[in-house]
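Removed from the display is one protein chain of the complex; every other protein chain stays in position.
Moving on to subunit A:
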Amino acid sequence: MRPLTEEETRIFFEKLVKYIGENIKILIDRPDGPYCFRLNKERVFYVSEEIMKKAGNVARENLVSLGTCMGKFTKSKKFRLHVTALDYLAPYAQGKMWLKPSAEQQFLYGHNVMKSGLGRISESVDRYQGVILYSMNDLPLGFGTAAKSTSDCRHSDPGTIVCFHQSDIGEYIRSEDTLT
């Protein structure tokens, strides 16, 4: 377990900014004590410093997880967000999409979102911006990348893809073993 290097921090934050933009500050300066990002086995964990210090007792190979896992660095040093980060992404999200109940199930099985399944979309979502997907009763379902901007969405066919699937809470069941 070690802090992120400068390079890693840059890659990681670049990714995070796509989803929560300026709100990234809120994650770092928190009113309830200092929080930090820690790297263990290529995974990035977001955890309060108090807990992080106590976890220092645990040997690296025995440490499985601490706090919240945000994602992992791939072998080619790109960063992949995991669905486990959803708890921190959802409240600060900038782009949001709401799915109709019929499309909910589709998305939870790992499919992209069609225009026909789109219930609502927040204003000013750019193309290829990260969006958080909600069900119509505001349950965060996962996140993805907008395939079209808000204005393009209005004029597209029902069959066109409006959001590329990246991660969804169905993974808790589908791929429990590879979650982190």
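Please note the rule applied: a contact is a pair of C-beta atoms (placed from the backbone, for glycine too) under 8 Å apart; a residue touches a chain by one contact, two chains touch by 3 or more; residues count from 1.
Here is the rule we go by: contacts and distances are computed from a predicted model.
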Handout entry: Protein name as given in UniProt for the chain not displayed, "Trafficking protein particle complex subunit", "ATP synthase subunit a, chloroplastic", "Ribosomal RNA small subunit methyltransferase F" or "Exosome complex exonuclease rrp41"
Key = "Ribosomal RNA small subunit methyltransferase F"
Completion exercise
From A:E6, A:E123, A:D157 or A:D177, the answer for touching the chain not displayed is A:D177
Problem - Full-complex contact with the absent chain, from A:L89, A:L108, A:I132 or A:A146 - result: A:L108
Exercise for the section: From the listed residues A:L81, A:I121 or A:L141, report the one that touches the chain absent from this view. Expected result: A:L141
Handout entry: Residues of subunit A (touch criterion as defined above) contacting the omitted chain
Key = 47-48, 50-51, 54-55, 57-59, 62-69, 83-84, 87, 104, 108, 135, 139-141, 169-170, 172-173, 176-177, 179-180
